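After this line comes subunit A, so read on.
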Amino acid sequence: MRLIFAVPNTALKSLALFTALICALLLSGCNAKQEHKVMKIGYMICNSEQETMDRFAPLTRYLSDKTGIEFEPVPVDTQDFEPRFKKGEFALTHGNSLLYVILRERYTLTLLAAEKRGRFGSRTGGAIIARKDSGITKLADIKGKRMVFGPMLAPTGYLAEYDLMLRSGIDPEKDLAYYAIPPGSFKHEKLIYAVLYGQFDVAAAPLLDLELMVKEGKISAEDFVILAQTPIIPYCTFGAAKDTDPKIVAKVRQALLELTPETTVEVGGERVKVLKTAWIDGFEELKDSDYNPIREMAKRVNMPPYATY
Partner candidate 1 sequence: MKIDAFDKLLWILLSVVLIALALLLWQGSHRSGASGKSVSDRAMERELTYQARVALVQKLYGPVEELRSKGELQSALLKLDELARLYPGEAHGYILQAEILQQLGLIETALTNYVAGIRLDGDYIDKKSPLSRREEISRFVAEAERSIGSRAAANPSNRTLAVARKDLNYLKSRLAGGCE
Partner candidate 2 sequence: MDLRDREFWMVILSGLALGTLGVLLAVWGNPANSGICVSCFIENSAGALGLHNNPRMQYLRPELIGFLLGSVASAVIGREFKSRGGSAPLLRLISGIFLIIGCAVFIGCPIKLLLRLTAGDLTAVAGVAGLVSGVWIGLKMAVNGVELGPQQSERSGGGLLMPLLFLLLLAFFITRPDFINFSTKGSGAEAAPWLLALGAGLLLGALAQRSQFCITGSIRDLFLVGLRSYLPWGLGIFMVSALIAGAVSGRLNLGLYGQPGAHLDHLWSFLGMMLVGWVSILIGGCPFRQLVKAGEGNTDAGLVVVGMFIGGAVSQSWGIAATAAGVSLYGKAAVLIGLAFMLAISLLLRRREG
């Protein structure tokens, strides 16, 4: 006992201070853990789940590193996107602009940033194409012909072209021999090849896919004639559920806009370029009103979120 009481006061005070510091550090760590939660980002599947994960896992990791929030990528089939979003399976969304409009109108989705890809940046358009030697030289010639569209929820593979045809006095339901939508994945490429190899006479081809396929040497610009082109509209878009913390929304938006082609992130022990892996050129800020042309198209074509029958 005498030994204990023999310890000088200053040493005791130092020990007490040291202990308090350690506790504070430990407690602050606990607080961080309590705030730590996983937020999910729903990525619309373009072609396959694997491709989607390969493309967007680095971007998701980047967002986690930049914002300090742990994000988890969730690949979502286009048809399931709205129901799964409604169920709250993911708070952030990455999908096409028609999906954005649907979620905005029905669930007040917040616009974060628009993805830039291809020569038109964050926008793109659609075209109605035929093979050069098909004898089809103008839009009116497609009456009575076989046409292939992209998936119905594709803004520049279905919606924009359908709308263009209606505005040009051509009713796809009545004036074509028939139309179809390719099954499976890589639908956009399939419809372009379908025209090239004569399975269909006419296709609703997204300009972005035409551009990429020409650049990759898969097709030649000389093979096709563009009968008509739709207006240029926004395309892939990042959004956030309306009840997402505004601070998180701001952080994610900033992180996306700050991305440059040189930004890298470590994934699976490998350092990769975020944008290159995602097949993206960057992100830019758009306003919700920039999506009004899509809204107008959807109304005219009787597509969601304005479908009345």
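Candidate entries met the following condition: all candidates are chains of the complex that A comes from, given by their letters.
Just so it is clear, a residue touches a chain if its C-beta (ideal position, glycine included) is under 8 Å from a C-beta of that chain, and two chains touch if they have at least 3 such contacts; residues count from 1.
As the structure is a computational prediction, the values presented were derived from the model and not from experiment.
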Only one candidate among 1 or 2 touches subunit A in this complex, and it is number 1
Which residues, counting only subunit A, touch candidate 1 once they are in their complex? 119-121, 123, 127, 207, 210-211, 214-215, 217, 220-222, 224-226, 229, 232, 257-258, 284-285
